[in-house]
Structures are given as structure tokens and as C-alpha cells.
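Note that one protein chain of the assembly has been removed; the remaining protein chains are unaltered in position.
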Amino acid sequence: MMVVMKEGASPAEVEAVAERVESVGAQAHVSRGELVTVIGVVGDREHVANLGLEGSPGVDHVVPILKPYKLASAQFKKGERTVIDVEGRKVGGPYFMTIAGPCTVESRESLLDTARAVRDAGAQLLRGGAYKPRTSPYSFQGLGEAGLRLLEEAKAETGLPIVTELMDVGDVEGVAATADVIQIGARNIQNYSLLTEAGRTGVPVLLKRGLSATLDDLLMASEYVLKEGNENVMLCERGIRTFETAYRFTLDLLAVPVLKELTHLPVIVDPSHAAGRRDLVLPMSLAAAAAGADGVIVETHPEPDKAICDGPQALRADGFADYLRQLEQAATLAGKELQAV
Amino acid sequence: MMVVMKEGASPAEVEAVAERVESVGAQAHVSRGELVTVIGVVGDREHVANLGLEGSPGVDHVVPILKPYKLASAQFKKGERTVIDVEGRKVGGPYFMTIAGPCTVESRESLLDTARAVRDAGAQLLRGGAYKPRTSPYSFQGLGEAGLRLLEEAKAETGLPIVTELMDVGDVEGVAATADVIQIGARNIQNYSLLTEAGRTGVPVLLKRGLSATLDDLLMASEYVLKEGNENVMLCERGIRTFETAYRFTLDLLAVPVLKELTHLPVIVDPSHAAGRRDLVLPMSLAAAAAGADGVIVETHPEPDKAICDGPQALRADGFADYLRQLEQAATLAGKELQAV
Amino acid sequence: MMVVMKEGASPAEVEAVAERVESVGAQAHVSRGELVTVIGVVGDREHVANLGLEGSPGVDHVVPILKPYKLASAQFKKGERTVIDVEGRKVGGPYFMTIAGPCTVESRESLLDTARAVRDAGAQLLRGGAYKPRTSPYSFQGLGEAGLRLLEEAKAETGLPIVTELMDVGDVEGVAATADVIQIGARNIQNYSLLTEAGRTGVPVLLKRGLSATLDDLLMASEYVLKEGNENVMLCERGIRTFETAYRFTLDLLAVPVLKELTHLPVIVDPSHAAGRRDLVLPMSLAAAAAGADGVIVETHPEPDKAICDGPQALRADGFADYLRQLEQAATLAGKELQAV
Partner (left out) sequence: MMVVMKEGASPAEVEAVAERVESVGAQAHVSRGELVTVIGVVGDREHVANLGLEGSPGVDHVVPILKPYKLASAQFKKGERTVIDVEGRKVGGPYFMTIAGPCTVESRESLLDTARAVRDAGAQLLRGGAYKPRTSPYSFQGLGEAGLRLLEEAKAETGLPIVTELMDVGDVEGVAATADVIQIGARNIQNYSLLTEAGRTGVPVLLKRGLSATLDDLLMASEYVLKEGNENVMLCERGIRTFETAYRFTLDLLAVPVLKELTHLPVIVDPSHAAGRRDLVLPMSLAAAAAGADGVIVETHPEPDKAICDGPQALRADGFADYLRQLEQAATLAGKELQAV
């Protein structure tokens, strides 16, 4: 940590900061420039963070030097990349993974139709929400446990492992029993109880970036899962909130190569929610793969016009195989191996 | 809802949209302009929302006309304003409320010192966190139940009702037993399970706006509490995330008069978290009161330099009485009655 | 335009709005819903816009229906796409264009070295700034006219047409005499005098999106150029300002397919300025091409470590041919024809 003093800070103010730093057992290195004095602080991270020096007399601002996350950092694994194996399907490192399925589990027939279509086209995992976070309390909130049963049936029939969302700590046992990957939605990125519980299940976790989460926030959220001993976390960029209203969210693809530098965890992209429109899903999927993403998660539906939720952004199941061929070419261009299915 | 067709949409496309609208029992009013056709849709809100017309051929975009919230809307109470009475202290309508105390409950002595100081100065409620949401899993997470016991002791001694945060559905009973007002933090604004549980307690709820929550999002979150029959919700502006890095968050004071037009619920402001620095708390508190806020919630600490959490932004307890006098003048300027203490 | 009245607006208020609309020769179609009345307004766009109905009694808000731009809209050319031909090099429609060169023209030798390298690798146009907009008045502001002379020399030697920035109306003649494409920088996106003057030159214009310009703002800026009879405008996404500080700007690639739907103009991407780092330029260039961009504009330098300006983001000239091969593959994937050089 560096403490930058104000121009004109007095020697006594500098001294007082140095003393407080040393009072918690850390070291203070005072460096006097022509205009400004900077105090380098070396010592236990937590102790130093609690000093609260930002408000002290003569202090201009404090610059953190170390990354706040540990287990998620690329350095923690010394450059090795995490590959998550979900019943033989892999994501991370050289492996590109496609996760597809409906936004919400709606009915047995429509789920099974979709599951067969995405399996036949070559997707690796089936997604589908049994519990749905909805902005309005008056909207359909998902089939709940009945939805989990249908997902199990779809897995039994198609062999596709299941990705489904956990919203409530109270549902953790049920969801963990069905899910091969537990999704934590963007709205819950700072729901620390939920992150901790998801971590404890030992089931791989797909963590969606919040609407206004910085990359540091996302990595800190993953730290809550990792610290429970659950090493299988994949991060997901799905659009951030900006001033632009021409689309629902701004898909931030620079996050892909930057996250891959900061962390060893796989990074996937959800192009459907940012775009909000079917015709934008293909170009943004190709862009994500070309940017080096380790996978995509997209919505597909046999009859999007009749979907209960997010129909306008779902790919039509009958065009999904074509979509997947193009996506694989983009992933290959970025150096990925494709997985035999 | 208005469906705006693309320029050049064909009559068949217009017809198809109108038919889908009528298929769910709603009415379609087609209005053909020189360049663009607009279809007004009147009917059951939920049915219409589920049509997912955004993706249909020829559709440019869909414009919602009705507000998505019902119970929170100003119209719902026909212009009457909600006044929340917390053990005789009032907020909303003509009443201005000051809530003060430490960020986190740290120790018996420091909590009681602060409680006495804010009571003597004339604050109406005591705030203090027993459970603290922290970005880092390695940071102090609050005293938990022991913190709740200390808050009860502070109330017993000073008579000040307690505001404290609920983070986890599993803690709802304990928090509801101690709290006179349950705070839902900015990170949990879309944690719908938590909102629902808080609503069911019947205890008044203080709902903080999320970092990237629009006013509509905030009002929809309040709707989750209100629909449980809990009418006592106060909304709190506490800073949003923008491109500006000169301060932690951008305090959005325009939200105050605009929320007061949209909803009957009281609107308060937390100037401490946005500013992140003690010296900015007074000017932003005065600004909030002058903008018509129904109250403020601020952090105070007897020795901010020794605070475990957010010390740099805490007001010093010994200057709190002066602060409160100026704040009351600003509230008076905006037409508020002050409460005898 | 639709005027949405407040819930509870009186019949007299509705009537008053309708009368004002009709007073400027437009038509008002009143549509009374169960809760809310909406008034559709049809008539001369300018007259109606000037009514300023937003502040009128009983009015909740006003929803524009028509796009504010005309000449830039996809409808204006009935689906045909603009292809700009710059001395035989094409951009738009099926054609993908690569523009490369240094941020700033620094010296004869370094410019010629770069020009030869990008020509040999197969780039279509040479970029280089003679006039540089700098945040600090104390930074190097470009070589000015001497820089223009060097650009002409580079063109004479390599045959590459020149892209260079116009910052000041007073320089328009000099810049137009040298430039094959006039660049208008992000900072000047709403400098309407400059846009108008650039339009009048008849030279093709490359218009960079401002840091906080919406797509509508960008298209309105192009309208200032187009209305002068200059049909050759290419739009350039180069990153917007958001809350994320892990990179300089957030590259908004969703803008690419959405702009291509809204307008007939070519859409290119500048990945260098958003990333601010060389190693991010390749993945974001591939992503831009895969998303369907009509071209990219990138910075290259023979010795980036010695560049006066933006060295850290410049591609090394000796790796440029490899970069271009990969970029072409991504463009092909998105359906582009490559241009023989």
C-alpha cells in the first residue's frame, strides 16, 4: 500500500502516519519527492487495511498495491490454468465449452425437445432455470423442485450434465443434488452467504458478473467460493450497465483477455442477456470466442415465441447446429481444441 | 405497452403482431403513421409482458407505458404519503429523521459511547451492523449475535430504537427480534428471498439502492417487501457507480425529488458511503436535506481512527451535535418539521 | 411521438395537450387506457419537438417514436449499404479494411519505416496524427503542417492513402489537401462546426464515437457531415467510459451489429485506445472482426518503447503481418471478402 500525502503536508503529519503504520507491526518507507511525500507500507494486509488512513490529516489518498484476492489470482497457481471437468466435459485451458438450453424450465416436452436438439448439435452442457430471479414479484418465479426433477429427466435421457441457478440458501441441498454446475446469478454476486454455501457443496460453480461489478469484485466473489475448498469456479461475463440504452447491457469483451491474465479460472461469456435479441447472439458469440473465451452459455428454445421468459433472445433450436459450427471456427481461431461429443 | 414497428414493416407483420396480442385476450390499437406504425396494447399486464414481442419480425422496439410497480406507486395511495412511526420517532411526510451510529458494532464501550452521544445530540435512531457484508472474505464480518445483544443493551440504556442489517435469510429471526428497523444493504437489493423474508417480519425495512439499481429497480425491490403486507419501507439513496473515481460512489440527489414524486414511501440519504471521507459528509448531508430528503443515515464513531470498518468516513461523535444543528436548518429550509427529542 | 399522461391526469389536461399539438398543425390521437391516457402525435418533426410538452400539466413523459437521424438511417438507402472507395481501397458492404500506422507522426524515418511495414503486410490505409488532441496542454501536440508533409511523403513512397485527424476548423484546408480520409476524434464528436467543415471538404470522414456518446449521438454527428452532401462517412467504435477501471475504456462491440442494423454507413473498430495495452489488441481485433466490423484501425510503431505517444498500445511493426493474417481469418468467418493488395 502506498500512502500519498497532500502537497504541503507537514513533517509532523508524515510522522504521524508512519507511526500509525508501525503501531500495527507494519513497516513505513517514507519517500520525499519535490512536491509530494509518499509512504510505502509493507506488512500484514488485513492489519494495514484496517488503519483507515484515508481520513488522516495530510493524507491525499491511499493506493493499494497488492491485489485483494489470493486463491483466484493467476500467481496462486503459478501460471497453470484451471480446467474444470464436468462429467467428462471440460472448460478452461485449451478447452472450449458450449452450454445451452432454455432460460427457464417450462414444461417436460419443451425441455426435452431443447435438450435433444442441443445434444445433437454438440453442446456440452444443458442449462435451465428451476428458480428464477425476477425483477417483478408478479412474474413467474420458476417451477422450483418440479423443475429440478425435469432437469434430471433431461439429463437421464440425453446424458447432458446440468447447469442450474441457486438463488436461496434454503434451496442449496436440492439444487446441489441435481446440478452438475451451480449457477450464481448476476444479482447475487455479492450475496456472500449464498457464495459460501455454494462453495461448500463442492459442486462446480458458474459465477456471473454483476451489472456493476468490477473485475476485482468478480474475483473477490470467486474468492468466497474458493476459500471453502471448492476449486471449480468458472467466471461469466454477461454485460454491464452503462449509459447506452440501445441494448439491455453492454457486453464487456475486454474482460475476457484481462480476466485470463488476472486469474487461472475459466472465463465464459453469456451473449444472450446483454443483447436481449436473437439476431445479436451469433455475432457476439463469435466475438467472445475470438476474444479467447473458454466457452459460451446461450439460450435456446424450440419455440421462442412461446417462451415464458426471455423468448426474444433465445436461439431457435432448429438453427442451433449451424450456430455451433460457426462458433467452433471462432474458438479454433483463438487457439482452442474442440471436444469430441 | 406500445409496439413500435420498423420503418418498412409489412402489413402482414403488423397483422401478425396484432393477432398475437389479441390471442392473450388483450386489445391491439394499430396506428399507422407516415413512416412508422405503432400498435397500442391494452390488457392484462403479465400476459402482455410474456408475449416477448421484441423479437418478432418487423418489430423495432417495445415501449412500456405503465410503471412496473403497483403498491409502491404514489398513485396507489392517491397522493397520501407514508409516515413510518418507529417507537414514536417518525419519518416521511413532514418528518425528518436522523439515524446515526457506528458502521459496525465493535465493542460494548464504543457502542454505548456513540449511542449516548447521538442520543444527546438529538438523533432519532441508532444504527450499527452486527452482520457486515464485506467484499473480502478475509475482512471482519461483524460480531453476529453478540453484536445484536450489544445493540439491545444500547437501546435499553439510551432509549434509541435500533437499525441493523439483515444479510442472510437464516438470521432473520434473530435480527427481527432486535431490530426496530431492518436494513437491507445495497448488495442485496435484488436478493429476492431476503426481501421477501424481511417483508414477512412486519418490522419496518430500510432498503438501500444498489450500486447500479435504477429508481425502477429500487421500487420493484420495495414491491417485494410491500407485497408481504409490510407497508413500512423507507428507501435510501447511497451513491451509484459511475465513471468518476474521485470519490467512491456518485451520490445521486436527483433521486430524492424524483422518488418522492414516484412513490409514497419515505426517502432518506446515506452520505457517508458515497463520500468515503468525513469532511464530505456535512456538505452532502446538507444537500440531501435541502433536496427534500426525509432523513439521513450517517456513521459516527467516538474514535474514528480506531474504527474497524469505514473509520475515514465516520463523523466524530464529539462534533455530532453541531452537525445535527446545521442539518436541521437545511431540513427546515426544505419544509420539514423537526421532532422534539 | 407519444405523450404518456400521468395516472389521474384530468380530461382538461389531456385536452390541453391535444390542443397544443394541433396548434402547430400536427395531429393528436388520444387513446384512453384503464389507468393511463396516451396521445399519439403525428406531424412535422421539428414543430412537434419544439412543443416542449414534457413540462405540461398532467404529462408524465414523452416517448419519441421516429429516429432523430434521416440521411444516416438504413431506411434512407432502402437496405443498400454504403461502400466507401478510398483510392481503390474499399470499406463497407462486403469489404473489410485495415488502417494502421503510428498514433502520432514523429519523424520521417519512423513514419516511413512503419508505412512500409504496414503496406508490405497488406494494410489498406496509413494512419498518423499531425495534430493531436492532448488532455494536457503541456503534452506534445503534434508536428502540425510538417507532419502533413511527412504523411504526403509516406503516401508517395508506399502508395497508401492517408487517414489523419482534423481538430481545428482553421486547419481544414491543409488537412483536406493531405488526407484521403479525415478523422474526427472522439473528443470532437459534438463539435458541430468541425463536423460541418469536414462535411464540406467532400473528403471521406472517419468519425469516432465519443466516450459517452450513445449510438444515436454518433449517428446524429454523422448527420452533420452527411447533410453537407458528403456521403462517405465511416463510424468508429473506440471504447466508452464506464465504471470499470481495469482498462482505459470499455470496448462496446455490441455497437457493431446494432449500428449495422441502424445505418448504411460502414462501421469500424479501434481496439488500441480502449485496451491501452499491446497484448489486448489482437484478441479485441479478432473479436471486432468476428462481430462483423467493416474494418479496424490500429496503432503500429517500429519501436513502441520510444514512441512519443501511446507506445504501450502500439503493435510492433515486425509482428504486424502475423496479426493481419489472423485478423483476415476472423473477417472471413464473419463473411467478408478480402482485398487483394
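Order of writing sets the chain letters: A, B and C. Residues in each chain are counted from 1.
Note that in this section a residue touches a chain if its C-beta (ideal position, glycine included) is under 8 Å from a C-beta of that chain, and two chains touch if they have at least 3 such contacts.
Just so we're clear, the structure is a prediction, and the values are computed from it rather than from any experiment.
Participant: Determine which of the presented chains are touched by the chain that is not presented, and list them.
Facilitator: A, B, C
Participant: Using the touch definition from the top, which of C:A154, C:A307 or C:L333 touches the missing chain?
Facilitator: Missing-chain contact among the listed residues: C:A307.
Participant: Taking the entire complex into account, which one of C:K155, C:R238, C:R278 or C:K336 touches the absent chain?
Facilitator: C:R278
Participant: Extract the touching residues of chain B with respect to the undisplayed chain.
Facilitator: Residues of chain B in touch with the missing chain: 212, 214-216, 240, 242-247, 250-258, 261, 274-275, 279-280, 283-284, 286-292, 326, 329-330, 333-334.
Participant: For chain A, which residues lie in contact with the unshown chain of the complex?
Facilitator: The list for chain A reads 2, 4, 7-8, 29, 31, 33-36, 38, 40, 42, 63, 65-66, 73, 75, 241-243, 245.
Participant: For chain C, enumerate the residues touching the unshown chain of the complex.
Facilitator: The list for chain C reads 20, 45-46, 49-50, 52-56, 68, 133-140, 167-170, 187-188, 190-194, 196, 210-212, 217, 220, 223-224, 227, 241, 276-278, 304-305, 307-313.
Just so it is clear, only the chains that are shown with their structure count from here on.
Participant: Degrees of rotation, nearest 5, to put the Cα trace of chain A on chain C?
Facilitator: Result for this pair is 180 degrees.
Participant: Comparing centres built from CA atoms, which chain ends up most distant from chain B?
Facilitator: That would be chain C.
Participant: Could you grab the centroid distance between chain A and chain C? Build each centroid from C-alpha atoms only and quote it in angstrom.
Facilitator: Computed from C-alpha means, the inter-chain centre distance equals 31 Å.
Participant: Which chain A residues reach two or more other chains?
Facilitator: Within chain A, residues 212 contact more than one other chain.
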